[in-house]
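The following block contains the structure, expressed as structure tokens.
Taken from a larger complex, these chains appear in their original positions, while the remainder are omitted.
The letters A and B name the chains in turn, as written, and every chain counts its residues from 1.
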Amino acid sequence: MTVSVDDFPDGTGALPDAAVAAGPGARETAGFEVHLDVFEGPFDLLLALIAKHKLDITEVALSQVTDEFIAYLSERSDDWDLDQVSYFLVVAATLLDLKAARLLPSGEVEDEEDLALLEARDLLFARLLQYRAYKEVAATFAARMAAAARRFPRRVPLEPRFAELLPEVLLGLGPAEFARVAALALAPRPLPKVSTEHIHAPEINLKEHARLIAARLAQAGRASFRQLTAGAAGGYEIVATFLALLELYREGSVSFDQIAPLSDLFVTWTGNGDTSSVNRLTESDDE
Amino acid sequence: MSSDHSEPEHTGGEGEVGPGLRASLEAILLVADEPVPVVVLAQVLERPRNEVAAELADLAGEYVNEGRGFDLREVAGGWRFYTREDCAPLVERFVSDGQEVRLTQAALETLAVVAYRQPVSRVRVSAVRGVNCDSVMRTLVLRGLVEEAGTDKETSAILYRTTTYFLERLGLASLEDLPELAPFLPADIEDIEDENARA
């Protein structure tokens, strides 16, 4: 069965909650639509459907969604929306975890470990919903700020005759603490970095990771995806490897071959691309 | 002090007892550089709070009806003069200050979590957003939208809350005027957050 936006007359009527949930996120991901066997439509609606149990996560080919997202970004190589990218990464990682949890046998709870997995699955669901709730309200914050910025408050110096009556200012700290505040303010700020640190995985720097993968491939000439992701610290690192490879492929730095469906995917270094877009992958919005 | 006895500090000698409540409010709000709570106005003017509140509402309505270039609004717990919304293009042309910078999506989301969960630690905010929020939180503090609010007793992590300036930026009278969080938020979300925070 294919669910698509067209199945709901006005896109909202049949699934009010889903539509509401798709509202704010749709602001950044407005243009990004996925085209899967089971679903066609905006990325945000896909999330809403999964959250509402209208769509089974196990039926969603996440790799395909990722593929489409990379392609979507490539079309817009000149005006990257980094917010959109980081949002996608966060959600994709959550979906990946969710799917992994789902694919495990869950009919019978045999031991503590299974139980823990089940709980983890529910936790992921709840977290996704919760994150979306805050995301939605964050969009109303932006709207309110924009509206409020159109009114200017009166804030002018007192007429001189009243100025000397002003009460004292309380600094609330001594010279030493003041110097500490100054030192912190004047110290060079840490370079902004992309917020790739998913809750389940140790922080991974996409740029570093992409370079690492490129270096490994350049040296080895050829490696399987399995080899490249062996020893990955978590699902997130696998996603990062995947993203890096897609980007390298787009640049013509690698080629892929696979003997049969679901067999090992081999990556061969062709080394004729430049790595500028890999570098671009990694600029930050974390400010 | 009741308001019906004569007040010697008033100057008008021709049987006047000084400016009326309305003019007094206008004068005081003209010099205020931040929102003034009704209770403060009531104190200074020695009038009952509800009388002051009613007069402020009247005055605000009057400005609107007269099509004045300013109006009175209740924001961040107090009353303050603001320019009228449709004068914005002209005022922008005149005011030399830089415009307020738009917040990034990351900053808005972090701000939203702080607003609804305050006081809250960075770890808890990070748990909700699924990404580390340290540098975003620092930006929010730098912008004056968020401030430190002591430490958690158990973990001794620094807690954060929104500022009065946050209310001003959003044009809200108080935190109670924050929009409702989405109704589909699961009821046991608090527990989830706690687990996250402890993890």
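Please note the rule applied: a residue touches a chain if its C-beta (ideal position, glycine included) is under 8 Å from a C-beta of that chain, and two chains touch if they have at least 3 such contacts.
Keep in mind the model is a prediction, meaning the values are calculated, not measured.
J.: Counting over the whole complex in this file, how many of each chain type are there?
T.: Per chain kind, the total copies in the file amount to A x1, B x2.
One rule holds for everything that comes next: only the chains that are shown with their structure count from here on.
J.: State, to the nearest whole Å, the distance from the C-alpha centre of subunit A to the C-alpha centre of subunit B.
T.: 32
J.: Name, in rising order, each residue of subunit B that touches subunit A in their complex.
T.: The touching residues are 29-34, 70, 73, 80-85, 88, 91, 95, 99-100, 102-109, 111-113, 115-116, 126-133, 135-136, 139, 168-172, 178-179, 181-182, 184-186, 188-189, 192-193, 195-196.
J.: Going by the contact rule at the top, pick out the subunit A residues touching subunit B in the complex.
T.: 17, 20-21, 28, 83, 86-87, 90, 93-94, 123, 126-127, 129-142, 144-145, 147-156, 158-159, 162, 190, 192-193, 195-199, 203, 285-287
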